[in-house]
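Before I ask anything, here is the structure I am working with.
Note that one protein chain of the assembly has been removed; the remaining protein chains are unaltered in position.
Should a chain be cited, it is by its letter among A, B, C, D and E, assigned in written order, with residues numbered from 1 in that chain.
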Amino acid sequence: MIVRNRFKSFALGLVILLVFSVGAYAVEVDAGTVSDEMFTVNNVWMMVCTFLVFIMHLGFSALECGLTRAKNTVNILFKNISIVSIGLLTYTVVGFSLMYPGEAFAGGFFGFSGFGVGTDAAGLTSAYNPGYTYWTDFLFQAMFAATAATIISGAVAERVKLGSFLVFSALYVAICYPIVGMWNWGGGWLAELGFHDFAGSTIVHSVGGWGALVGIIMLGPRNGKYVNGKIRPIMGHSMPLAAIGVFLLWFGWFGFNGGSVLSADPGMVSMVLVTTNMAAAAGVMSAMVVSWIVQKKPDLSMVLNGALAGLVGVTAGADVVTVGGAITIGAIAGILVVLAVIGFDRLRLDDPVGALSVHLVCGVWGTLAVGIFGHAEIGGLDNELSFVSQLIGVGSVAVFSLVCATGFLFAVKLVMGLRVSKQEEIRGLDIGEHGMESYSGFQIFTTQ
Amino acid sequence: MIVRNRFKSFALGLVILLVFSVGAYAVEVDAGTVSDEMFTVNNVWMMVCTFLVFIMHLGFSALECGLTRAKNTVNILFKNISIVSIGLLTYTVVGFSLMYPGEAFAGGFFGFSGFGVGTDAAGLTSAYNPGYTYWTDFLFQAMFAATAATIISGAVAERVKLGSFLVFSALYVAICYPIVGMWNWGGGWLAELGFHDFAGSTIVHSVGGWGALVGIIMLGPRNGKYVNGKIRPIMGHSMPLAAIGVFLLWFGWFGFNGGSVLSADPGMVSMVLVTTNMAAAAGVMSAMVVSWIVQKKPDLSMVLNGALAGLVGVTAGADVVTVGGAITIGAIAGILVVLAVIGFDRLRLDDPVGALSVHLVCGVWGTLAVGIFGHAEIGGLDNELSFVSQLIGVGSVAVFSLVCATGFLFAVKLVMGLRVSKQEEIRGLDIGEHGMESYSGFQIFTTQ
Amino acid sequence: MIVRNRFKSFALGLVILLVFSVGAYAVEVDAGTVSDEMFTVNNVWMMVCTFLVFIMHLGFSALECGLTRAKNTVNILFKNISIVSIGLLTYTVVGFSLMYPGEAFAGGFFGFSGFGVGTDAAGLTSAYNPGYTYWTDFLFQAMFAATAATIISGAVAERVKLGSFLVFSALYVAICYPIVGMWNWGGGWLAELGFHDFAGSTIVHSVGGWGALVGIIMLGPRNGKYVNGKIRPIMGHSMPLAAIGVFLLWFGWFGFNGGSVLSADPGMVSMVLVTTNMAAAAGVMSAMVVSWIVQKKPDLSMVLNGALAGLVGVTAGADVVTVGGAITIGAIAGILVVLAVIGFDRLRLDDPVGALSVHLVCGVWGTLAVGIFGHAEIGGLDNELSFVSQLIGVGSVAVFSLVCATGFLFAVKLVMGLRVSKQEEIRGLDIGEHGMESYSGFQIFTTQ
Amino acid sequence: MKLIVAYIQPDQLTSVKQSLYEKKVFKMSVTNALGCGQQKGYHESYRGSDIEVNLLKKIRVEVAVNDEYVKATIDGIIDGARTGKIGDGKIFVLDMVDCIRIRTGEEGCEAVG
Amino acid sequence: MKLIVAYIQPDQLTSVKQSLYEKKVFKMSVTNALGCGQQKGYHESYRGSDIEVNLLKKIRVEVAVNDEYVKATIDGIIDGARTGKIGDGKIFVLDMVDCIRIRTGEEGCEAVG
Partner (left out) sequence: MKLIVAYIQPDQLTSVKQSLYEKKVFKMSVTNALGCGQQKGYHESYRGSDIEVNLLKKIRVEVAVNDEYVKATIDGIIDGARTGKIGDGKIFVLDMVDCIRIRTGEEGCEAVG
């Protein structure tokens, strides 16, 4: 292997600002704890999971486009590709150091090990971690980071100003997500408490979900959604795109959950993949049944949400539940998501893609379900699982996320404004924000 | 590694019925036959192949949507996401136990080791299999299972009742596919006979193909397809979707065939990937040539089918043919598929996506081709390859699949009916079965 | 492992011609230099990278479709699926032997080890290479080969004759690309010189780019693009397709660059993935900023090109730059691409998808950037990096590619003609070349 | 000269074309349209909310004919479009003052056919 | 009998339908169209080149009515479509010579309603 003693790292900061920072780290070089071969295969698996998580961003983009109107499609794609980039860059500059400050800089609630990323030679051996190199670790975590902001994107779609959203996302993903992440995965107070969130039902999905909730409340519903006290559905413009999105998200979840084992441990990873897939399948079936009963005819968008519901639901406990448990968690998530979509609409919370129902409701459900269906011995955990710890985790993350989101959104609103003009909303954000169309040449009715 | 002694497994049964079942297995714990590292890397490869096979379901969905009309798109997507879920769940409940009953429960034609899935600690070590854990095994096989039903979906598209199709699929994938699978891969009588079907030209593709044939005959052609003795083409509504489908299927085939080696054996897997890709490429080229000659102008849908034809064709023998053999098999498959599409149309068998031509014709061709181009020593097989065994395999699977499909479809027809009303067919199944549209806002001519 | 002593390989030649050729190779069987486990994991990673590079072809197809008009979509998809197949087959017949002739047949500028592919048993062990088997090597390289032709496809879209393009592509990919490739990766004179092109900014992307330039000049602009001295934009018909394309290309780049390490070396591969992703993210952000400033409103198509610009830019030096270097290279590439798109348009070079700006400009930039930001010790290189060598590499490849492209295109023009008739161009190549439509049923304005 | 405008069911277009051919009316122009008349709409449901769709898909056919062809054209349309079910559509007849063939500049009755 | 053709803003369609209902005009046909009038267009920009779009999206509404309904229909359309901003659109009134209901063959005033 090639030895590099010092790495300088430069990082392009938010939107325009270039933040240069040099990180020199000195991880103590232990003798490797696993064989080179094992380290290499672990690392291969983690890199595979990294690209699977990456492609989830295409999944999110496609789903969000599919469930919204054609006149806002350019805007949605623009937001999504920007978020991935913003997520990767802010995570380089501050996120990784906030989320995994390491022992030297740790605190229960907050820690920071300096700007930028970089490693010495030890970071490339199993001395860093038997499961992956420093770089793999960083990239895998960076891919997760952007996800929280992407969740919000769907909830505020079709009415949020582009610039405002990008600034908000950058703040949220740079500050709120890594701090919460540190509480659990970075070894903070939630980890100490025995809170268990395997791959992020709470840490990723509900963090996104709470942000989405604040965004929806502060923006208000889309023009024409609630008229004279009646709900007027605003139909998504492309079910194939929505389905492509869901299939790709499911696909990506092989890496999202499979990689959260943090090694290629055959028994553990393969079991996690089974629980993950079973929960998704169960979510599809139960959403189908409920939708068929409640709506008379089975609604594709509900069933697609059902798959995601199952996946989000099982994410917290994929490593500590039986197959039966996973199916039960997924099935309940599938029921919840359908009822939640309908419920939030009754509450006049206009969520174009069902982000609240999927990520918030099922994120919370999945985290609590760990306290119900989880068996610490399945996951080989040191501590016991407890419903109370789970509840504390859910609650504290809720409070912190709500505070952050509200603060950031208020600030952004004050400085830049949050919502596009009514006229722009009617004509579509594609023309308003970007001056272009997504389906040039196609005849599209824009009565809605 | 984490030790789990007993797994309880619950399984959500067909559509509504919840079947709870507990499986307690006692696989004898041998000393591992390969090193931990080798076991881990083998298992990583098999998990990679599993997600590749998963994404084939998106490929099937996109292809089927692309080659049918916009007014049935919601319905097609709904069927496809449901089938994956049904496939995974029924395979959990009965499929895996029917297909791989293990020695204790085996029979030449039928075996069953009880409801549900589960393993003891040995299932997570190389004692179970040097190539993969119990869970990887199960999930990889479960992903295959759904494929057979998905094949039928395309053939009966645009006219089959949703509920009826789902019930039929569940039965077919729960019962017919695993029993046939056991005959060969589960160590049944076809395996004894020396029948060779590497990754399922017959076991997967022709099982689907025969079911498709029965479905097409029992449903009859789509309204407007054959008018006054003339064939009126019903054009697919989105060639980009169709192409996305084919590329994703080809992509998935890296796992479908690559995983069928059942380990990461470098020489074998990489050779299989080469034969697989070469057959696909040859299928494209020969379909192009034939289509250009026969139809005057080269037809994209034919060339797309050509790629799949090559892939299906080489699937039975990817491990026992030379590169030249693979190219020849693929090229012939590409010719067959174009002629078959035209031929079936002349026979008034209305197959919107060419499922018969691709999966049945080329599945049979590929299986027989093993008897022509296969060399047992390339695949390191114990037994010789023989054309007669291949023929017996093809024939017996045909008979069993036809009987199953006919039986199930008749039963479903009696109880629920098979075909939507003419009016619903004209208006589209999206509105008829789901009350929604796939491309809201777009102006679409529905003269056809 | 299964031992196969001799492989015969047959190869389907260009379009119709079947070229049968038998290759018998005698690689000397060394004792394996790495453990079986390490060899297997290396090979798994390389196979993973192979399928990632494969799916880039779907990325190219989707991007090209998205940025062109609906009336040419069938044609574009047809070209793209054909190119993959042509690339794979010609690489089998001559490409691999031209590019990697091996010592026995080597020359600084040209070498050829005979038609066809094949290996003895040693090719399947680490004696061939510690990183991969002969077959993996071949397939990974073959997937790269088709890329150069695909790049040209985008540049000449919407006006080139189908047959002419296919013949040209076959020639270019069979002859020009492998010879250039040999100069560097095959151990030819550029390698000797110390020219460093890690994964092909020059060898792949600029080879494609120069071909594209010649194609654009020889074909002339699309009808209606430059009218009365004014530029009339011809808008792409589907931004979702374009975005799907870019996400998939980014996804595929994990394999394109990750696989170019030629083993699963944890430190090196993970670092390469980090530099690759960071450059892409930086490209997105800088293209956004420039586009926002120059065009007033941020243009999605520019930002999508920005991601690719970053990726192409970092491809030459992904293994020899720091994270900061990668971000800088990507950011500059993102700026260049926006200016180049606008600049080429001013020069009346009509490039529908921005192939010149992305692959040529950023390919050249990335190669030169190695001489600026590259540190040989990061990549563990034997030789020093020098700007002059990089310049020589860029220049010599330019000359050779331009000569080849011009020669081939002239020959094709003479024999078959290059450009479709004006009437066909107006009606669309889908109907002209294929007699079919891509979006049957949809109402599409064809005023452009 | 008359301009005849007919709204018909989309799936009757082929048979209308057919029966106009039989009446020697070979020229026409077609647009797609949404119509709202006696025919009942249907319900769509999306994510739990219902919406009544009462603008149904129709085809608008426009045929310019000389006066002696008016009857034949109307009969042709009726022949091809009638299914007897509500929603079959309507025919509107308008007076046309002039007609010009762009290619040749011919005017009036000459230009119509 | 008159054939009333109106070009309106796309987002006013629902309210036009509403106000026509109130005037007891239940039947209409709708097409989408592009219009170019006093209303200023907007600029699109694609890959660095600008294009002025002055064909804006409009909805074309066609209503056939008997003479006594003409006023009500025009008023209804104005009520529903007027926002007071440039681009609200226009109404054209044409004379209709005849009207036939395809399903029954009814002619004239009977057929219109």
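Throughout what follows, a residue touches a chain if its C-beta (ideal position, glycine included) is under 8 Å from a C-beta of that chain, and two chains touch if they have at least 3 such contacts.
Remember, it's a predicted structure, so these values are computed and weren't measured experimentally.
The absent chain, not drawn in this view, touches the displayed chains B, C, D, E throughout the complex.
Remark: the omitted chain is touched by one listed residue; of E:27, E:60 or E:101 this is E:60. Across E:13, E:63, E:77 or E:112, the single residue that touches the chain missing here is E:77. Taking the whole complex into account, chain B touches the unshown chain at residues 231-233, 235-236, 294-297, 299, 301-302, 338, 341-342, 345, 354. Within the entire complex, the positions of chain E that touch the omitted partner chain are 2, 5-8, 31-38, 55, 58, 60, 74, 77-78, 81-95.
By the touch criterion stated above, the residues of chain C touching the omitted chain are 224, 426, 431, 435-437, 443, 445-448.
By definition in this document, only the chains that are shown with their structure count from here on.
Path length between chain B and chain C in the chain contact graph, taken as the least number of steps between touching chains: 1. For chain A, the chain whose average C-alpha position is most distant is D. Remark: chain A and chain D have CA centroids separated by 52 Å (rounded to whole angstrom). Computed from the mean C-alpha positions, the centre of chain A lies at a distance of 32 Å from the centre of chain C. The set of chain B residues that touch two or more partner chains comprises 37, 41, 44, 48, 238, 244, 435-437, 439, 442-443, 445-446, 448.
Of all residues in chain E, those that touch two or more other chains are 32, 44-46. A list of each chain pair in contact follows: A-B, A-C, A-D, A-E, B-C, B-D, C-E, D-E.
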